[in-house]
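These notes are about the structure you will find just below.
Other chains dropped; remaining ones untouched in position.
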Amino acid sequence: GTGGGSKPTIKIGSDGFYESQLVAEMYAQVLEKAGYTVERSLALGARKVTSPALEGGQIDLKPEYIGSGLGYYDASKPSGDADANAAALQEILSGKGGGITVLDYSPGEDTNAFVVRPDTAAKFSLTTMSDLAAVQDELTWGLPPECETNPLCAGALTDTYGIDFPPANLEALAACDAPIAEALQNGAVDVAELCSTQPAIAQFGFVVLEDDKQTQPAENLAPIVRNDFLAKLSSSDKTAFEKLLNDVSAKLTTEVLTELGVEVAVNQKDVADVARDFLTEQGLL
Amino acid sequence: MTLVGRPGIAATVAFDRVTKRYPGTARDHPGAVEDLSLEVPAGRICVLVGPSGCGKTTSLKMVNRLIEPTSGRILIDGADAAARDVTELRRSIGYVIQQVGLFPHQTIGENVATVPRLLGWAVARRRERSEELLALVGLDPATYRDRYPAQLSGGERQRVGVARALAADPPVMLMDEPFGAVDPIVRERLQNEFLRLQADLAKTILFVTHDIDEAIKIGDLVAVMQVGGHLAQFGTPDEILANPASDFVARFVGADRGLKRLALSRIESLELRPAVTAMVGDDAAAARARILADPFEFLLLLDADNRPLGWIGERDVPEDGLLEPAMASPTSPQLDRRTTLKDALAMLIDAEVQVGIVVDRKGALRGLVTVDMITAWAHASTDRAGPVVIS
Amino acid sequence: MRPGEPLLDVAWIADHLDDIAFRLGQHVLIAVIAVAVGLAISMALALWARRAPWLRGPVTGIAGVLYTIPSLALFAALLPFTGLTLLTAEIPLVLYTLLILFRNIMAGFDGVPADVAEAADGMGYRSAERLLQIELPLAVPLIIAGVRLASVSTIGLVMIVSLLGKNLGGLGVFITEGIQTFFATKVYVGAALSVALAIAIDLLLVWLERRATPWSRARAARAVAAD
Amino acid sequence: MDVLTATLAWLLDPIHWSGPDGIPTRIAEHLAISIVSLAAAGLVALPVGAIIGHTGRGGTLAVNLANLGRAVPSYAVLVIVLPPALQLAPTLGYEPSLGLSEIPTFTAMFLLAIPPILVNTYGGLREVDRDLVEAARGMGMRERQILFRLEAPLAMPVIVGGIRTSAVQVVATATLGAVVAYGGLGRYIVDGIARNENDRLFAGVVLVAGLALAAEGLLALVQRLLSPRGLPSAGEHAFRNLAEVPAPPAFLP
């Protein structure tokens, strides 16, 4: 990394759950190495908090999932096409909080995954989501509260996979969260919407049903940063700054996200350490 | 008056070497009550009196076993209270406390009917009973039955407290400073009503007070207690006033105990002295002769119905003519048989002619009383066991 | 929660003592600020309501209504103005203390015995002198009682602040993280420590009250002596 | 401001007044869990409170426990109870869905509801003038008669006060159930957040607040009805126990 002139202070935020924190931490560390002073506001409880925070300039930078980030503003937009999502998101964010820039997104993603217990998979011989339609009424579905209004959830299920919404047996549980995983593991639900990199999947040996018709949004991770911060940087610094973050994004494959997730959520390593080890190993520090 | 009047539902109450030490008080430290023995005959009022902290309340509560004695027995009609079922025992003993302890959430009627309800009397009988009792203590049932305690004056509450304690016509009543909380004037009235009541009911009553005058007025028997729970003296008010058993008792009953004693007896107990009298219209000369012959130098003029009109000094009786009302000069106190000797003495001291004229209900003369007669009576009635204690 | 996970992962605790200490300290700080500010505001309101009794009802009522507003909604509403700051964190906590503190301070003033107040007037205390020298000191026991309750309550509530991120969450962060990552130990540590903290602060305040009100101990002493 | 109008509009929209996600259904669900939890808490807290209150033994312990319970947020209770509740379903043979929603929600609300009832029952009985109890005992009332005919009636306003506090905070906190897929008004709040629909969210908030106030009012009425006549109605006193103060609704993650 390069130095050159005094660097402004940057406020980095993240969503509540560990993966977002992890990536935010990576941003923070590379920027610190490059001489930026970093103020962290990690683990902001919910988008209800993070979005106003970013738009209001409480934070300058955060990792964003280009799919759900887009969905937060317009549930009808997100698609399976990463470029499209990124572009759409950029389009919306340009108008928010005096302009927000979406930098390069990661190759890897942490998208919605519909998973079942092995026994269920075996019993109904389920491998793809198309297999679900036939047995939909025999299963209890664990779907997030926003599913109904989310084209990628209710929409996709009905239109693409011919599954009625709401299903006969539905439990409304936030995706990727503790209760839904518990519920799935203990048979309170049979199909649950989790996140593809979620360690629980490995832990409990859940079976991820292949989204054979590519309905789920591209949920690649991209740094999003306030323009008024970028404006503070000399053009050279600005390029350097964007490169730093894009380099990080470049390293984040789905496998990486999953592994690191296990480190944090299963082995209970501290986010900062996990980030540091990874970056050093990747030669980014 | 069905039950109410029924007298003689009373029992003897006896303390037999009763001692109470509260836990936590030092070994050597005297108990709240020490080795108390006394017997209250059925139908009598025994007043426990003494300075604050001397063990009155403790003694009382041991009778209905709100407090259990450390040692000794309490016998009711000869039966050991400790042997009886405590609930049944308490229901058979009336209990009145200074704070009255009326149940604020129940009407006066319900309050009075408390024990009957506990005893499972029928509703009708309970109502009848509580009205009867309210009337008995001088509260109009129609007015008070449905009020709540908060709506009564202190004196009225005390009456209700007494009524409640009487409800099941218990042979024994315990009263802990029942009139302690009301002002002197009301208190006086309550005491008198209480005595009138007891005259009908003749309960056995243990009555606690720290006011010696109340004790003397109320008690058939008085037990003077001393801090440390010792019984300093037990006897009739007269005995205690006449012969205080110790300096403590003497000081407690007060220097004027002689006068207090006089309050215990009434004119009726004196041998009245005849007056030299004359009727309006009598011949003056004869009357003058009679009074001059007599050592006492005032002639008492009466009207046609023997009602005293006033005195005529012997020298002022005309030597002839007839006696006229106008001749009589200022009168003396008029007393009757029920006047206490103390009040009589007080009035005589105050009066011009220091001779009291005793009249009957119709106001007719019955005789005379003088200061000397009263002092002489006091003197004679003092039984001279032991020398007089001089305070 | 995780299959085969020990009920309590002592190793993790051992490794994270400093982290735990930091969260604990943060928790205390946030709680103390909230109660202190709440006390100041309540006292001001109480003194005002002493002059203008009609205020009493409304103040109590409003303080009660505040209780039904979920903190998330409150945060969302505040964020644009106060940002991701301690201020944002404290505002709901402070609001939640008002009901307890205001009411106890008022009760403390009410509790001044009539005869004491009359004696003070009779001896020519001015209103301010009476307040500072008589009424406040005598209200101390009830005020401290209120502070104790407010503290325990606030310690439990600091959890809500973890909505505002790690920087402010106190022990609440352990609980949320523990839940997210199926890690019971964190949840237990978070809950247990806040209970311990509550006890500690409560005891501290009890001690403080004793120091501040020697006379009430005298009373107790006599009561014992009496019977 | 537009939030307010939007919320109002949402509330007035007939769509939201029917069906399984309709306001009536949600209120019914909300009331169901609240009432059941309250009843259960009462079944436990009233007798215990009565015993320690009448005998005066173990009071401080119970009260302090009740107060300190406040330091544990209901949300923590919820998630701590969730796993065992789910795992026990096969062995105890109830529907897993019960273990997912009802049981954790019920447990959290049950524990939340106990302290106020317990502490007020205890305190109410203790406040009864000892002279009265003495008089009653002296007239030969049995202990249970003293409890039921004297202490309980006199303490009734305070006891109902405790139930009132419990009710308010249970109604305000039962929204938590929505996190574990329970229904009730919490759904509107959780869903509103998840879907970023402020009108739905604040409609939920308003409905909960309304229901809480309704419960408050209703029980205040009961309190007045059950207050023994002839007593001067006691003015507001100082808070002696945390349990006398309704807990603010737990936050939603």
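So that you can tell them apart, the chains are marked A, B, C and D in the order they are listed, and the count of residues begins at 1 in each.
Methods note: a residue touches a chain if its C-beta (ideal position, glycine included) is under 8 Å from a C-beta of that chain, and two chains touch if they have at least 3 such contacts.
None of these values were measured; they are calculated from a predicted model.
Participant: Determine the copy number of each chain kind in the entire structure file and write them next to their labels.
Facilitator: Whole-complex stoichiometry in this structure file: A x1, B x2, C x1, D x1.
In this text, only the chains that are shown with their structure count from here on.
Participant: More contacting C-beta pairs: A-C or C-D?
Facilitator: Looking at C-D and A-C side by side, C-D shows more C-beta contacts.
Participant: Quick one: subunit A and subunit D, Cα centre-to-centre, how many Å?
Facilitator: Once rounded, the distance between the two centres reads 38 Å.
Participant: Report the inter-centroid distance (CA atoms only) between subunit A and subunit B in whole Å.
Facilitator: That gives a centre separation of 96 Å.
Participant: Please set out, as single numbers or ranges, the residues of subunit A touching at least two other chains.
Facilitator: Only 16, 45-46, 48, 178, 182 qualify.
Participant: Please list all residues of subunit C that touch 2 or more other chains.
Facilitator: 1, 72, 163, 176, 179, in rising order.
Participant: Connecting every touching chain pair, does the picture come out as line, ring, star, complete or other?
Facilitator: Per interface graph, the chains form some other shape.
Participant: Write out all the pairs of touching chains, ordered by chain label.
Facilitator: Chain pairs that touch: A-C, A-D, B-D, C-D.
Participant: Spell out the part of subunit A that touches subunit C in their complex, as residue ranges.
Facilitator: Listed in rising order, the residues of subunit A that touch subunit C are 13, 16-18, 21, 40-46, 48-49, 52-53, 56, 58-59, 177-178, 181-182, 199-200, 203-204, 264-266, 268, 270.
Participant: Okay, in this complex, where on subunit C does subunit A touch?
Facilitator: Within the complex, subunit C touches subunit A at residues 1-3, 9, 12, 19, 72, 75-76, 79-80, 83-84, 162-167, 169, 173, 176-177, 179-183.
Participant: Quick one: which bits of subunit A touch subunit D in the complex? Just the residue numbers, please.
Facilitator: 16, 45-48, 72, 75, 140, 142, 144-146, 148-150, 171-174, 178-179, 182-183, 185-189
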